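And now, chain A:
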Amino acid sequence: MSDDAIQVSGVVKRYGAATAVDNVSFNVAQGEFVSLLGPSGCGKTTTLRMIAGFAEPTAGTFRVNDRDVTRLPPEKRELGFVFQNYALWPHMTVAENVGFGLKLRKKSRAFIADKIAESLFVTGLSGYEDRLPRQLSGGQQQRVALARALALEPQVLLMDEPLSNLDRALRVTMRRELKELQARMKMTTLYVTHDQEEALSLSNRVVIMNKGRVEQIAAPYELYENPATSFVADFVGITNFLEGSAVGVDGGSMGVRLRSGQVLRAAAKTAVTPGAEVRALIRPERVTLTTTPIEGENILAGQLILSEYFGAVLRYSVRLDGGEILRAEVHNFDSFVETGAKVWICVLPQHLRVISQEGQG
Partner candidate 1 sequence: AADDCMLRVTTWGGSYQGTYESVAAKFEEQYNCKIEWVVGASPDHLIKARLGQVDVVTNTLLNSIAGEKEGLWLPLDPAKIPNMANLYENAIYSKNTIFANVGDYVLAYNSDKLSEAPASWEDLWKPDYKNSVVIYGADHIPTLSLMVMKAEQNGGGIDNMEPGIDRMAELIKSGNLIGMLDVESQMVSLFETGDAALGMLATGRMKDLLSKGAKNISFVRPEEGTFPLITSVNIHKDATNPDMAANFVNYILSPEVQVAFATRNLYAPTVKNAEVPEDFEYRELLVRNEAFGRLFLPDQEKITANKADWQQRLNQKAKR
Partner candidate 2 sequence: MRRVLPPLAPALIALLIFVAFPMLWVLRTSFNELEAGAYIVDAMTLDNYTRFLGDSWYLINTLWFSIRIALIATLISVVCAYPVALYVTRTSGLQRNILLALIMAPLLIGLVTLVYGWIVIFRGGGLLNSLMITLRVYDQPVRYMWDIKGVVILLVYIGAPYVVLSLLDSIERISPFLVEAARNVGASRWTAFWKIVFPLTMPGLYAGVVIVFALNFSAFAVPLMIGDSNTQMIGLIVYREALLNNDLPFASALSVIMVVVNALILMGMAVLFGRLILNRLEVKR
């Protein structure tokens, strides 16, 4: 017996010669919120669809609440599901779409009406009850899809990019609603998203997939700060990779000799042999950028080649004197640095991670 609400074991899905999902295994504990994160086409939707019973796995099994559901028809699996492409029933109004599952459960009229009103209110769709799906905007349709799943208050909810077509403000509200609902209902959630902010802020754990395989399963902080592979590091947040070789490994610290010969000091968290080819990982938000020359340890000089404005963030691209491109993010800025200006960058040793160049990448 286990505590896990969802257990995915050794699942494979092939379409002809192509393998969409390749030996994927992971668990989601009771009441846990787990996100599936990965590049487009990596097999997230396929995995979710198999859990829900819409597609049969080529190999592997699924257990939901300790029951083997691999051969169970979808309606027996008692899972909520939000479709990536909404799959709203075109002949039903918004209210009918949302209420359909409840009607099947033979709830009282009043109860159904209440639930419909509630889910529509939560998703900001009150007043749209009698519209047909085709009379809604893209984001409104997506919210109906969400409301339809939420109205049933499922114990286990699978969502496939349920907020992708919503504006940020709405997404924030929805997220908060989801989290609250999840906490209140002790709902187990498996969430597919391409928005890593969302994944990191909502999840207890994140499953990173790539090309049909699982790359890493970890809690958000762990994932961001200690990516297992450079794929993960790069995919979760933007990361600068500087290549070099390990030097002067000693106790809690080590050095990385860059191509230019310069040595960066790092608080060593990985065991590497001196001389090994390594990558130094630097998160853009961790660097300090100035236009006034500074000297000392872990200072890199370069030239600003691009600046991008994101409102709360300014993102600079800097060509280091060694030739590498390094991205830096600046918050709380009051002025812009001109493109072409000479700049200096400082990275603290504790913000520099080192991973070996082959192996895990």
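General observations
Heads up, the rule we're going with is that contacts are C-beta pairs under 8 Å (C-beta built on N, C-alpha and C of every residue); 3 or more make two chains touch, one makes a residue touch a chain; residues count from 1.
Candidate selection criterion: all candidates are chains of the complex that A comes from, given by their letters.
From a predicted model like this one, the values you see are computed outputs, not experimental measurements.
Only one of 1 or 2 makes contact with chain A in this complex, and that is candidate 2. On chain A, the positions that touch candidate 2 within their shared complex are 49, 52-54, 73-75, 78-81, 83, 85, 87-91, 100-101, 104-105, 132, 134, 148, 152.
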